[in-house]
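Here the complex is missing a single protein chain, while all its other protein chains stay put.
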Amino acid sequence: MNVRILYFARLREAFGTSQEAPALPADVATLGDLLDWLRARGGVWAEQLGPGRAYRMAVNQDVAGPEVRLQDGDEVAIFPPVTGG
Amino acid sequence: MNVRILYFARLREAFGTSQEAPALPADVATLGDLLDWLRARGGVWAEQLGPGRAYRMAVNQDVAGPEVRLQDGDEVAIFPPVTGG
Amino acid sequence: MKIAVQTEPFDLAAEVEALYHDHPQVGAVASFLGITRDRNDGEGVAAMTLEHYPGMTERALERIVAEARSRWDLLDATVIHRVGALKPTDPIVLVAVAAAHRGEAFAACEFIMDYLKTRAPFWKKEATADGERWVDARESDDNAAARWVNRLAKP
Partner (left out) sequence: MKIAVQTEPFDLAAEVEALYHDHPQVGAVASFLGITRDRNDGEGVAAMTLEHYPGMTERALERIVAEARSRWDLLDATVIHRVGALKPTDPIVLVAVAAAHRGEAFAACEFIMDYLKTRAPFWKKEATADGERWVDARESDDNAAARWVNRLAKP
């Protein structure tokens, strides 16, 4: 399965990239699985997405939780709590 | 005692005058006394200032109740409930 | 603080800009524009005349704004109310409040409007197809103002 992952603000800077389109292994079925897969990269990935860190996720531009199932071609986003207005 | 009495809006039209400066008899000491004295004119005065009619009063541009004592030279106003904004 | 009662139109952008332009501590301006409608209580309104009590009106508005400033941490406020002849879509009143944060600005702006509606000596007369009529005071306005009596700040 291929998804596009977008990163914003503090996370974009920490990861040093604004987006990627990885080919995911077959055992990544949900957003929670994707987070585990990203954390397994270690370093800033494990740190920024680790326990106690505040971040939000969206799938196809709707806020989503770890239980949401991913589909091929989904646009996933991971970003800090919002601070506009 | 001389006071100036101003009338506004519906009351100004009903009384046919926007102001008057009557010389008041000695027994008119409070705003309530003044209202009794005006009502004693009968006609529209008794009607518009009669029981059950909604109106407000001010003395020297502050909202005032019937217990307020009048002084020579006071500016009294009698008007309907306000409807600005 | 600016309080004005005038027959002329006012300039919304200029009035709001004056509240923040040279004041970089302002983070929020809440404003309210009251506008002449073409209907009221189910009847068409072709025009309106606003009467006021010169002197007492300004005094009442100043007190209302002072009360708002004592309740909330405000940086500035402007109230402009028009009088005289108005027609539908003409602005009647502008209340604009500047504060560091939005909660104070919103609360104070609504408070000033609610108190203005029940305490500032203005009276509206509407021209309808059946002739002229004085607008009656609304109980809903008394209720709106009463909400603030036991409330020092927003919940």
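Details
When the chains are written out, they are named A, B and C in that same order, and each has its own residue count from 1.
In this section, contacts are C-beta pairs under 8 Å (C-beta built on N, C-alpha and C of every residue); 3 or more make two chains touch, one makes a residue touch a chain.
Since the structure is predicted, the reported quantities are computational estimates derived from the model, not experimental observations.
Within the full complex, the chain left out of the display is in contact with A, C.
Per the touch definition above, the residue from C:50, C:68 or C:109 contacting the chain not shown is C:109.
Along chain C, the points of touch with the absent chain fall at residues 11-13, 16-17, 20-39, 88-89, 91, 100, 102-103, 105-106, 109-110, 113, 144, 147, 155. One chain is missing from the display, and on chain A it is touched by residues 6, 8-10, 12, 54, 58, 61-63, 77, 79-85.
We adopt the following convention: only the chains that are shown with their structure count from here on.
Computed from the mean C-alpha positions, the centre of chain A lies at a distance of 48 Å from the centre of chain C. In this assembly, the C-alpha centroid of chain A lies 73 Å from the C-alpha centroid of chain B.
Computed from the mean C-alpha positions, the centre of chain B lies at a distance of 27 Å from the centre of chain C.
The residues of chain A never reach two or more other chains; the list is empty.
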